[in-house]
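Before any comments, here is the structure.
Missing here: one protein chain of the complex. Every other protein chain is in place.
Right after this comes chain A.
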Amino acid sequence: MQDHDREPRGHGRRRFIAATAALGLGSLAGCTGLGGEEETTTEAEGGEPVQQIGSGRSPFGDREITGGVSISEMPELSGELTLYSGRGEALVGELISFFEEYYDDFTIRPRYNSATELVNQILTEGENSPADVFFSVNAGSLGALKDEGRTQSLPTDVLDLVRDEFHDPDGQWTGTSGRARTVPFNTDQFADSDIPDDIMAFPETEAFRDNIGWAPTYSSFQAFITAMRVLEGEEATKEWLQGMQDLGVTEFNDEFLVSQAVADGEIGAGFANHYYIQRILAGRSEAPLGTAFTAGDAGSIFNVAGALVLDTADDSDLATNFVRHLLSAEAQDYFARTTFEYPLVSGVDPIGELPPIDELNPPEGLDLTQLADLEGTVRLLREVGVL
């Protein structure tokens, strides 16, 4: 584990110390930024980009960080922070420990579990919750905590780092990376043009008979159905679910397994978040696995993973600045390279076989917080016998 990590980490710290020293001298501004043009605007901070977090390697090729705000331009982190992370350690653990290593006087106490279990835990702990920051895989669980009044507003300069549609309108949480709903399909069985670009057309597509899969207990799937309820209404959603069952849809426990089954040819297509496809392709680039998008409907929603500061946070500034760090250029680049998600800070591009964020066609007028009403969705899924 050390081999990959040590170099950039040591670099980062040394450079940081150098930068601080430069700040102390006051006049050494203008040291050359390794990463890009934007550095010149921040010379007073003496900042340089920290470089890539982690191994720096990507199965889809190497690159330099160009846009965004570097960690070195952000307020320092010091003290102890309790982080409840609904994002898996496998995916974000490296990023978390990077922050810890980067600052000498900063300790993170992470608690990893599924996002909903952590929400339940925070609600059960009540005012005694030790949690400072909640980091989640979806807007739904962020919204759930907001609805329970357990959040603190984030300052506008943090919120402004991402586009308006990617943070809570009331400023209670912000997205940190994006995840597009997609249709993984087996390229031996289908061409991209065979996949309807209207999600509502799927039940009538005979090519999918007994040949398509979903993961109805999976929260992203439930968010997708929630979006359908919002956009198409309860009746149409019910019909759609009924239609899919009549078509013979195979059930999986999560969307990684859906994508895996598509790659194996067990099923021809499925419903999954975009990064599962990339994750499989990163491991087996030869897999006959393609990504199709629907347009302007529930099948093409763009959800976010995000973070919020809890009302129980011991040190609100520290917690807020930690969230700010998740929106740093380096963290955004990390999400692109390591978790294959869409960075939300403009100027940091996605990686792999993905269209840029602007070429996606998410439905218009859908507020991500509307996706928090999972209970209604579960009720509907039950009613039609999916759950």
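Following the convention adopted for this analysis, a residue touches a chain if its C-beta (ideal position, glycine included) is under 8 Å from a C-beta of that chain, and two chains touch if they have at least 3 such contacts; residues count from 1.
We take it that contacts and distances are computed from a predicted model.
Colleague: One chain of this complex is not shown here; going by its UniProt record, which of these names is it: "Glutamyl-tRNA(Gln) amidotransferase subunit A", "ABC transporter permease subunit", "Formate hydrogenlyase subunit 4" or "Aminotransferase"?
Modeller: So, among "Glutamyl-tRNA(Gln) amidotransferase subunit A", "ABC transporter permease subunit", "Formate hydrogenlyase subunit 4" or "Aminotransferase", the name matching the hidden chain's UniProt entry is "ABC transporter permease subunit".
Colleague: Given that one chain is not shown, which residue among A:Asp104, A:Asp264 or A:Asp367 touches it?
Modeller: A:Asp264
Colleague: Just name the one of A:Val69, A:Val119, A:Ile212 or A:Val230 that touches the chain not displayed here.
Modeller: Hidden-chain contact among the options goes to A:Val119.
Colleague: Tell me which stretches of chain A touch the chain missing from the display.
Modeller: Residues in contact with the chain left out: 1, 4-5, 54-55, 57, 59, 82, 88-91, 93-94, 97, 109-114, 116-117, 119-121, 123-126, 128-130, 141, 144, 217, 219, 222, 251, 253, 256, 260, 264-266, 276, 279, 282-283, 338, 374-375, 377-378, 382, 387.
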